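Missing here: one protein chain of the complex. Every other protein chain is in place.
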Amino acid sequence: MDDDLKQNDAETCRRVLSGDRNAFREIVLRYQKQMLRTASSFLGDAEQAHDAVQEIFIKVFHSLHKFDTNRPFAPWLYSIAMNTLRTSYGRRRRIEFREGIEYDEPAGAAPEAESQNPIDEVIREEQRREVSAAIATLPPTLREVVVLYYIEQLSVSETSEALGITTENVKSRLFRARKILKGKLLPDATDGAVW
Amino acid sequence: MTSAARRIAAFAAIVIVFGVLRVPAASADNGLESWLRSDPRAAQYRPIADEATELARVLADSNIPDGFLVRIIAEAAAKRVSPTAVVSVFRRTVDAFLAANAVLSEVGFLPERPDGRDSLFVRLGIVFSAGLDVSVFEELVVYADNLDKLLTVSEAIAETLSVTDLEPDAKTALGRSLLASRLPVSAYGSVPSVYLRGRAGGLSTDDVTTIIIDALGRGGGLVQIDAELRRRVR
Partner (left out) sequence: MNTERFDTIITRWENGETPSPDDVRALEQACAADVRVARRYGKILPFIRRDAGLESADESPLRPNGAAEPRSQLVEIADLVMESIAESGHLPRRRHRISLPVAAAAVIAIALVGIGAIASTLFFSPTQQPIAHDSPSDTVTVRFSLVAPEAQSVSIVGDFNDWAPGLHVLAEPDSDGVWWIEIPLQRGDTYTYNFLIDDEVWIPDPRAERTIRDPFGTKKSVLNL
């Protein structure tokens, strides 16, 4: 994260805390895109993500007095986001234990990308859906690390700060997540049918 | 064989197999990974072994015991449940446990002792697998004074689901109403029988829920609920 942004975040937070409620809009506008992307990736559902992002910012506002303005804002924001998403996630997947019931397919309808070649576009679309489904069905503790590190491109230490776990823990979760993702996303090399 | 002799023989058998009774405790200690590696019934679940092991580790990451997963897979093996269905239940259980763990930790209800956590997650596993939504549980946490009350009300709702279906909102309303009432915790277990009696009298599930909530809301207890049921089915 660049220093200007950090400075801006701290300054905006101080303004909100000193009573300028409207300054909070700047925070929302600054981070809502990332939050929406994080929530969509974590939940696999755009509509839920929209609700979750509002909830995240409302929680951030109400917890702002606990934020240390000398520290970077983004990892703190992500930590609240992840806590909220875990709860939203629980609500979305209503526990209905019945034989044979499987997870909902994540509604990962990605926006159409500009493409020269319609075949590329089809493949890309298909791959987006599969990647999104693979991430959405990871166990939550692995999913949150994958979302922050691979999608939000946070560093290992920022991810560790956002999730309140050690960097070693982040690395070991990434290691485990890679194994699962490879299993889900790469067809078996011995399967001749691929070729 | 006389009845008394047979009784003694049966009891002797019990004493002999008592060592075997330690099996579940040992399984719980060793966890799911050990079960999958060493239990003779594990072969049929080989296709899901990797994901199951991963899910157990996810629980371990949050210091949540995986003994309940061992119970699930052992029960599934006995009932010949497919690996796909088992892993699906595992995923839901793990999701529910993580959410419950987070919310209980937030309100300070998580036991510190490992045996307290073992027992907590067995009780939670039973109520979630019986159909209590984790979202309902999360809402009820706010209204419970203590963990035992929360678990007992959750168990009462879970048992009610074995006699009738309830929408999540009705579960929450029922749970809140019990928690806010003057009913002793030991009386929560009577709720399923109230639904059964209501149904026997031709009342709908919604009617019974309303009767319970209204009676408790007016400061009444089981006697008032019973009186209202009688009045309505007359």
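General observations
Think of it as A and B in the order they're written, each chain with its own count starting at 1.
Criterion: a residue touches a chain if its C-beta (ideal position, glycine included) is under 8 Å from a C-beta of that chain, and two chains touch if they have at least 3 such contacts.
All values derive from a computational prediction rather than experimental measurement.
For the chain left out of this panel, the touching residue among B:55, B:77, B:94 or B:225 is B:77. Only one residue in the set B:101, B:129 or B:209 touches the chain that does not appear here, and it is B:129. Residues of chain A in touch with the missing chain: 17, 21-22, 24-25, 28-29, 32-34, 36-38, 40-41, 46, 50, 53-54, 57-58, 61-66, 97-99, 108-111, 113-115, 119-120, 123-124, 127-128, 130-132, 134, 149-151, 153, 171, 175, 178-179, 181-182, 185-187, 189, 194-195. Residues 3, 6-8, 10-11, 14-15, 17-18, 20-21, 23-25, 27, 71-72, 74-79, 81, 85, 89, 93, 107-111, 116, 119-120, 122-123, 126-127, 129-131, 145-148, 151-152, 155, 158-159, 161-162, 185-186, 189 are the ones on chain B that touch the missing chain.
In this section, only the chains that are shown with their structure count from here on.
Chain centres here are Cα averages; for chain A and chain B they lie 31 Å apart. Those residues of chain B that touch chain A in the shared complex are 50-51, 54-55, 57-58, 61-62, 81-82, 84-85, 88-89, 91-92, 94-96, 98-99, 102-103, 128-135, 138, 168. Across the interface of their complex, chain B is touched by residues 83, 86-87, 89-91, 93-97, 99-103, 137, 139-142, 169, 173, 176, 180, 183 of chain A.
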